[in-house]
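First the structure, in the form of structure tokens, and then the observations on it.
Only a single protein chain was left out; the remaining protein chains are all shown in position.
Per-chain numbering from 1; labels A and B assigned in written order.
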Amino acid sequence: MYKGGRIIAFAALFCLAVLSPFIVNLANAAPAPETSLDTPAINAQQTKECVASTEYMKDNHMQLLDEWRNDVVRDGSREYESASGQVYEKSLDGTCLECHSNREEFCDSCHDYASVDPYCWDCHDGEAS
Amino acid sequence: MRIVGPLILTLALAAVAWVGTQYAGLYAVFGIVIPYLALASFVGGFVFRLVKWGKSAVPFRIPTTCGQQKSLPWVKQNKIENPSSFAGVVGRMLLEVLVFRSLFRNTKTEKQGEALGVGSAKWLWLGALVFHWSMLIIVLRHLRFFLEPVPGAIMALEGADAFFQIGLPALYLTDLLIVSALTFLFVRRVVIPRVRYLSLPNDFFPLFLLLGVVIAGIAMRYFFRVDIEGVKEVAMGLVTLHPVVVAGIGPIFYVHLFLASVLIGYFPWSKLMHAGGIVLSPTRNQANDSRAVRHVNPWNPDLPVHTYAEYEDEFKDKLVKAGLPLDAE
């Protein structure tokens, strides 16, 4: 092979680059975080019910929060009626964090895992109001 | 047919993934088996192609010289476009790979009555550059799904890409750019008559495939949201060799993943291998120094020549008559 050394080095470099996530993770099988629902407020609930279904919230909570924010700030609309007929206040601090008072275990663990950097906490301090 | 065929094929592939997961529930096939097969094809095929090319000899030193050669000490050599050293070759190759130097030279020729006019034509260069760089940034961004913890550099890249904080989740600039660039590359292939004329179905297929991957990805991020934690679990499962099936991730994710798998699996067996080929291109990766250093051809054959002795023998009388000296006296 003419300049075979260089070709093999190039091929090796290519493999190294493509397979680097495998190599980096060899000694590190970080498990997915468990979202903890273990808070006093949730534990105290009889029927554990959120503003929407778990599936919906997993995929779309950011969307809901964005809508709430716009509704409150722009239209002054503060009431949200869930599918079950329950009425909630459209409030991150007042509603969400009331139950999910464990921001680190509930919000951050997942956001960190998926490398999501929401700007919620630029204003909200993550404490229930 | 050259265009519609590949389009239908791409759509069919997308449908296969949708149906296969949503209705047939083949999560392990689309989430584990196919990605692994695709990766094996990608890595194995890429190396195979490099080695196969490498096995062909490089008999001569044939760089395309695009600047002044190294000659007299007072003549300024173009050390990049006409390299005479390894460093120069590396410089030339980096310019080709990183900024598409040769494509930047592009011009367009037009017939203006009885004359030819030559104009600048940088659009292809720009489109290609935007596409490739967006692609690179997007691939790097995706490392957030394959690494835990996510390195700061990747997070910073992501932050930069979403700098304008438009929409929620924030719009990635590269998403916008890659769709524009791919659309441009597709449209020029269709609209410029001579480019359409020379295009094959296998030129359209990768474009549709790439667009498919990108559109599915964008749809997933901005419209049909999926459980991103689940996605990362799947990805991490793959790269830690402990693959898992995670319930409840929307089928759009599997469309994205399947099209991406097809793309990388197809890569080494297609024109997409230009990515590896450019580095081996003899007109770009050799120094123009064959007058100073002898290049050896491994198969240089021994061949019969018409020797001077034979020549002299045949033209003896004529040489003498012309007053030229003879060897054989």
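Basically, a residue touches a chain if its C-beta (ideal position, glycine included) is under 8 Å from a C-beta of that chain, and two chains touch if they have at least 3 such contacts.
One rule holds in what follows: contacts and distances are computed from a predicted model.
Asker: Out of "(Fe-S)-binding protein", "Lipoprotein", "Oligopeptide transport system permease protein" or "NADH-quinone oxidoreductase subunit N", which one is the UniProt protein name for the chain not included here?
Answerer: The record names the chain that does not appear here as "(Fe-S)-binding protein".
Asker: Using the touch definition from the header, name the shown chains in contact with the chain that isn't displayed.
Answerer: B
Asker: Out of B:T174, B:S261 or B:N288, which is the one that touches the chain we can't see?
Answerer: B:N288
Asker: Please identify, in ascending order, the residues of chain B that touch the omitted chain?
Answerer: Given the touch definition above, chain B has residues 5, 49, 52-62, 64-72, 74-76, 78, 81-82, 84, 96, 100, 102-103, 105-111, 114-116, 118, 124, 128, 192-203, 269, 271, 273-274, 277-278, 280-284, 288-297, 299-301, 303-308, 311-312, 314-315, 318-319, 321-325, 327 touching the missing chain.
Heads up, the rule we're going with is that only the chains that are shown with their structure count from here on.
Asker: Using CA atom averages as chain centres, what separation in Å is found between chain A and chain B?
Answerer: 36
Asker: Contact residues on chain B for chain A in the complex?
Answerer: 39, 42-43, 46-47, 50-51, 53-55, 57-58, 143-150, 154-155, 158-159, 165, 168-169, 225-233, 236, 239-242, 248, 250, 276, 279-280, 298
Asker: For chain A, which residues are in contact with chain B within the complex?
Answerer: Listed in rising order, the residues of chain A that touch chain B are 1-4, 7-8, 10-11, 14-15, 18-19, 21-22, 24-25, 28-30, 32-33, 35, 55, 58-60, 62-63, 66, 110, 112-117, 119.
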